[in-house]
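Shown here: the complex without one of its protein chains, the others still in place.
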Amino acid sequence: MFDGRFEIVSNRKIAKNTFEMVLSGDTEGIRPGQFVNLKLEGFYLRRPISVCDFAPGRLTLVYKVVGHGTACMAELAPGAVIDTLTGLGNGYDTAPSGDKPLLIGGGAGVPPLYALAKALLAEGKKPAVILGFNARDEVFYEEEFKSLGMEVYVTTADGSYGIKGFVTDAMDRPYTYFYACGPEPMLRAVYAKTVTSGQFSLEERMGCGFGACMGCTCKTKTGHKRVCKDGPVFMKEELPW
Amino acid sequence: MFDGRFEIVSNRKIAKNTFEMVLSGDTEGIRPGQFVNLKLEGFYLRRPISVCDFAPGRLTLVYKVVGHGTACMAELAPGAVIDTLTGLGNGYDTAPSGDKPLLIGGGAGVPPLYALAKALLAEGKKPAVILGFNARDEVFYEEEFKSLGMEVYVTTADGSYGIKGFVTDAMDRPYTYFYACGPEPMLRAVYAKTVTSGQFSLEERMGCGFGACMGCTCKTKTGHKRVCKDGPVFMKEELPW
Amino acid sequence: MVNTSVTLSGLTLTNPVIPASGTFGYGVEFAENYDINCLGSFSFKGTTREPRFGNEPPRIAETASGMLNAVGLQNPGIDKVISEELPKLRKIFHKPVVANISGFSIDEYAECCERIDREEGVGLIEVNISCPNVHNGGMSFGTDPKSAAEVTRAVKAVTTKPVYMKLSPNVTDIAAIARACEDAGADGISLINTLMGMRIDLKRRAPVIRNVTGGLSGPAVFPVALRMVWQVYEAVKVPIIGMGGVSTAEDVIEMMLAGAAAVEVGAANLVDPLASKKIVEELPEVMERLHIENLTDIIGGAHHG
Partner (left out) sequence: MVNTSVTLSGLTLTNPVIPASGTFGYGVEFAENYDINCLGSFSFKGTTREPRFGNEPPRIAETASGMLNAVGLQNPGIDKVISEELPKLRKIFHKPVVANISGFSIDEYAECCERIDREEGVGLIEVNISCPNVHNGGMSFGTDPKSAAEVTRAVKAVTTKPVYMKLSPNVTDIAAIARACEDAGADGISLINTLMGMRIDLKRRAPVIRNVTGGLSGPAVFPVALRMVWQVYEAVKVPIIGMGGVSTAEDVIEMMLAGAAAVEVGAANLVDPLASKKIVEELPEVMERLHIENLTDIIGGAHHG
C-alpha cells in the first residue's frame, strides 16, 4: 500500500453514467487487477476504484456513477488533488494464462481488464476480450481494446449493439485460461460455463480497503478471505460456487 | 435576511491573527452593525462575522482567527464562493448620536465601527474613535479610520503602542453619545464609565443567526432578547449591568 | 403526478415535511423568508405552563456533521402562546399546526395539553417527554416506560386531538417505551429527540455549553434515528413521526422506508433557513426517480424487504 496525492489531468464522460479520470501521481508498485482508494471531500469512507490503466506518473480510472460519492467524483475538475491509497489488493496472476487467455468483463467490470490485456500482450500472449453491457449507450473501451491489436467481442443484453445476449453467449471459442470481472450473477454464469481454469475479481462493500476492518470478508474453499486484501482476484478453484 | 453567494476578491492578514476579506456579491439591505453568516465547507454551523464595510456589490469583513472555522476562512483564496446570509441583526441606530459621538472598539470589536463611522460622517457628524488592543502587533485599521478624517485614539494594554491601558483610559473627552463593541469585560467597563447614553454590540455563541433556535438569548431590562435577531446592538438603558 | 400526501391519525398533510420543534420558533421568522404554507405542518417551540428563560448561555456547540444545543425550553409560557403566538400564526399559516408541549410534572403536561387542545389551528399535540436539557424536564418521563405511560394517560384523558409522544433516544430499549405509550392510548409516536452529548473547550478546559451537556442533532444522528424508527415500527401499530438529522428529500424517503408516516426536519432549518422548503420542492422529483407514486405506499417499506 502507498499513500499518495494524485492530481486530476482529465475527467470525461465516455458512456452512459461512465467516466474516465486520468490522474498524475506516483504509480510505482501498481499491478493490473488492483484498486485505489480515493478520499473525497465530504465523504467519510474512501471510494475504491479498480485500476484501468497506468504508466509511470499516470493513472487511469474508469468508473460508473452509482451513488453520491461517484456523482461527486464526476464533478471534479482537472487540477483537483485527491488523497489516494494505491497498490491495494492482490491483482491478477498472468503466469498461468497460457497463450490464448480470454478476458471477460461486464459493465463496471471491464476497466481492470484493460491493464491486464496490456500486461498479457507484453508477455507475448494473444488475449481476446468479451465486453458485456446492457445496451449500446453503455458500451465503452471497445476501440481502446481493439487498438491494442486484440480480438474484441461486444455483447449487449438488449441486442442494440454487437452480439445480442450476455458475455456467456460469446464464450464459445477456444481459450487457454480466463479472467472475469463484473457483477456476481455474471461471474457465476461464467463460472458455470468455463471449461478452463481462471481468475475472478470480486466486489464487496469495503470499510478500509487494506485488510484491517474485516468489512468485506467472503467465504472461500481455503477459508475466510478479505476481498480487499486477499482479493479482489480469486482463483476459480477457491470459490465455493 | 438575504441568502446570497459571495465571491472572495481578496483575503489578507492585516495584524496578528487578524484578516481582512473583501467579497463581491449583493450587499443590498446591509446596515452598519449587522453581521453576515458564512457557510464554510466541512463545518456544520455557519460562522457569524460582523460587517466592517460595504458598498454596492462589495463587502469587507475583518475577522480574527480564533478556532478551526476562522482558521479555514483565512486559508480561502480569491475566487472561492461562500454561501452567505446577509442583513442579519438590527444594526446601529445613528439617529440619537448627536454631533460628536464616540466610537469605542476593542480587538475583534473594532470592525463594525468602521461602517458606522462612515455612516455617521455621511450624516455630517464628527465621530471620534478609540481602538483598543493588547499589543502593537494586534493593531489594525488605525489608518483606515484616520483617512476618513476623524480623531483616532489607539490604546494598548501593554503600552507597546499608543496610549498605555484600556479603551476606558482614552475616554476622558467630550462626546454626545457612544457606540461600543468588544469583549464583555470591556463593554462593562465602558458601561460603568460612560456619562452619556449609547449603544453596545454584544456577542454570543449562535446557532442559526436569524432568531429561530434561541441559542443566543440574553436577559435585558425589557425581557429576553435574541442577540442575533433583536440585537446584536442594544441600548445602554436595556442592559441589566 | 406523484402523490406526496400522508395522514397522521386522520389528519391529512399535503406532504410529510414538518419542521421540528425548537428549530422553527412559532413560525414567524421563517414566514419572513418564504410562505410556510408549503409545509405539511410544523411543530412549534416546546411550550410549558410557565414562561421560561431557559439555560444560561453558551447554549450552542458545533460537532462533526451536527450541533449541540442546551436552550432549556425557553418559551413564553402557555398563556402568551395562546393569547399572542397562535393569533399571529393563524394569520400566516393556514394548516393545522403541531403543538409541542413540555412539562415538569404530570399535572403540568395535562393542564397545558388540555388548554392547547381547545385551540383552533392545532391539529396534533406532540408531548415532549424527552428534553435532555432541563433537570427532570421531561427526559426523566421519557426514559422509563411506566412514567411515559402515566403522562400519556393523563394527557389522553383531557384531550380530543391526536396525541403523539415524543421519545428520547437516550434509552436502552426504545421499543418498550413506545409500546408503553401505545398501550396507554397514544395516537402516535414521535422520535427521536436529541442524543445527549457534550464538547469541551480546550483553552478554557471547561465544557463549551454552560449546562455541561446538550442535545446532539444534525446528520450525525440520522443513522441512530433511523434505527430507532425501525425498531419502534416493529413494536407498535400507531403512526410514527420520524426525525433526527433529516436534511434532504432522500432522507425523508429513507425515514419513511424505516417506518415513519411523516418526518420532522430539525437542525437543517438552522443552517439553511430554506431547508424545509427545498425538501418539499425536491420530494416529487426524488419520488419519480425512485418510482414512488404514493408516498404512503412506502411507509415501513424496507421491513418487507
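List of remarks:
We call the chains A, B and C, going by the order they appear; numbering starts again at 1 in every chain.
Assume contacts are C-beta pairs under 8 Å (C-beta built on N, C-alpha and C of every residue); 3 or more make two chains touch, one makes a residue touch a chain.
Computed from a predicted model, the values in this text were never measured in an experiment.
In the full assembly, the chain not pictured is in contact with A, C, by the touch criterion defined above. Even with one chain removed from view, chain C keeps its contact list with that chain: residues 61, 63-66, 68, 143, 170-172, 195-200, 202-207, 212-213, 216, 218-224, 226-227, 230, 245, 250, 253-254, 257-258, 290, 298, 301-302, 305. Considering the complete assembly, chain A touches the hidden chain via residues 1, 3, 39, 43-46, 69, 85, 204-208, 210-219, 224, 229.
The working rule: only the chains that are shown with their structure count from here on.
We define each chain's centre as the mean of its Cα atoms; on that basis chain A and chain B are separated by 57 Å. Separating the CA-averaged centres of chain A and chain C is a span of 46 Å. Measuring from the averaged C-alpha position of chain B to that of chain C gives a distance of 36 Å.
Contacts with at least two other chains are made by no residue of chain C.
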